[in-house]
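One structure is given below, encoded as structure tokens.
Complex shown without one protein chain; remaining protein chains in place.
Take a look at subunit A:
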Amino acid sequence: MAAEREPPPLGDGKPTDFEDLEDGEDLFTSTVSTLESSPSSPEPASLPAEDISANSNGPKPTEVGLDDDREDLFAEATEEVSLDSPEREPILSSEPSPAITPVTPTTLIAPRIESKSMSAPVIFDRSREEIEEEANGDIFDIEIGVSDPEKVGDGMNAYMAYRVTTKTSLSMFSKSEFSVKRRFSDFLGLHSKLASKYLHVGYIVPPAPEKSIVGMTKVKVGKEDSSSTEFVEKRRAALERYLQRTVKHPTLLQDPDLRQFLESSELPRAVNTQALSGAGILRMVNKAADAVNKMTIKMNESDAWFEEKQQQFENLDQQLRKLHASVEALVCHRKELSANTAAFAKSAAMLGNSEDHTALSRALSQLAEVEEKIDQLHQEQAFADFYMFSELLSDYIRLIAAVKGVFDHRMKCWQKWEDAQITLLKKREAEAKMMVANKPDKIQQAKNEIREWEAKVQQGERDFEQISKTIRKEVGRFEKERVKDFKTVIIKYLESLVQTQQQLIKYWEAFLPEAKAIA
């Protein structure tokens, strides 16, 4: 299967684009556009899975963007066979009914992919998970935008309200296009709900953007300067990315809380997200307790895959942090360069004014103009640096922290199982002692307890297995997403660099004749 898969024929749909290229840049944009809006694949992947999904899934999606998504998914899926082979086991052994129930520590959640199409019996000869992915490929038909930040209220009670717009053709939503107003604490509330439901069973829940007391206070106080508008813009972009990541997750997408967040016009205020609330303090205490526990748990890792992955994520984390720090320095210096260039442009203009040789004076004014334009360029490049590169890195640093959290949960699960086993052993010993001492009523009690703990041990084992499987799947999905994300951003970033270079060329070429004209 890996062999017969070919890279999608990108060029087929638009042969003319490559031929008459005058400007290199056109080539580039056409490349990007073919990637993004890849033609309604005349021949989609030759996987037999396609047929199955065609049957089991409902109407094929009309959105072109999805096809690309799916193709990319598969391009990577086949290449990563070796890495993820452990995943190729049917994961969902027993299918409870579709309802997603709130999780309590002892019951296991088996979130069912509630898609309109999965009612048809799923064929098991192919890995279930691949089919799910294809099905999900169809379901990723949802676009989220966060826009229009506006200030509501006054003084210290003021807050920013953001408009969350959803465009979708999924049937689980009542409308196909709708928007609601949300504030930052609503987002945090959503995240905390999702985290409490899914995090400890192994799902990687994307982390919400961070609180920032300083930034928000400035906005509340009403300072209308560039730093507060920048802050709001940064936050808006971060919220948008957060939501986009969350809806990409097939399991989270089914969650009713998420649906309520996107759809309902009124949302109960999430007070628990405030740092100084009772819940906030509880969170901090829990975090500290967790940190201590982590140090004391010694787990017998039976599966090398987990150890390997953990190490990998550790390394990745370290390097991303280093890179992030360097990129932040770059952004800062580029902004400085832009400011200095602007200052120089002004003084060059003044010099040109006081110069009494007319041609030289004109040339100097031209130089001033060129430098001003270059300053603009630097500023734009700084924005690109920041929003594309730096923010991506910080997002992934936080995501990796979530991944590490998931691994930690697995450890805790194992610990619970271990504890149950130990307790069972103790109970059995106690029963044996009772047998010897021959106290019939205590024996009965001991037997009951043994039964109870046996059940708990079994449950613990099941939980552990489940979480391990879920983590494997999640990590696989995470890696794919990561590769996709980084590649997209790198391409966009390169584009911006290219553009800057070209603009520079244009400006200096315009200046050169002026300089030559000085008599």
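In this section, contacts are C-beta pairs under 8 Å (C-beta built on N, C-alpha and C of every residue); 3 or more make two chains touch, one makes a residue touch a chain; residues count from 1.
Throughout what follows, contacts and distances are computed from a predicted model.
Peer 1: UniProt names the one chain left off this complex as which of "Organic solute carrier partner 1a", "GTP-binding protein", "Cytochrome c oxidase subunit 5B, mitochondrial" or "Sorting nexin"?
Peer 2: "Sorting nexin"
Peer 1: Can you tell me which of A:299, A:432, A:455 or A:494 touches the chain that was removed from the display?
Peer 2: The missing chain is touched by A:494.
Peer 1: Touch as defined at the start, partner being the missing chain; which of A:319, A:376 or A:444 qualifies?
Peer 2: That would be A:319, which touches the missing chain.
Peer 1: Which of A:161, A:195, A:237 or A:330 sits in contact with the chain that's absent?
Peer 2: A:330
Peer 1: Footprint of the hidden chain on subunit A, which residues?
Peer 2: 7, 10-11, 18, 21, 24, 27-28, 31-32, 35, 76, 79-80, 83, 312, 315-316, 319-320, 322-323, 326-327, 329-330, 333-334, 336-337, 340-341, 343-344, 347-348, 350-351, 354-357, 359-360, 363-364, 367, 479, 482-483, 486-487, 490-491, 494-495, 497-498, 501-502, 504-505, 508-509, 511-512, 515-516, 518-519
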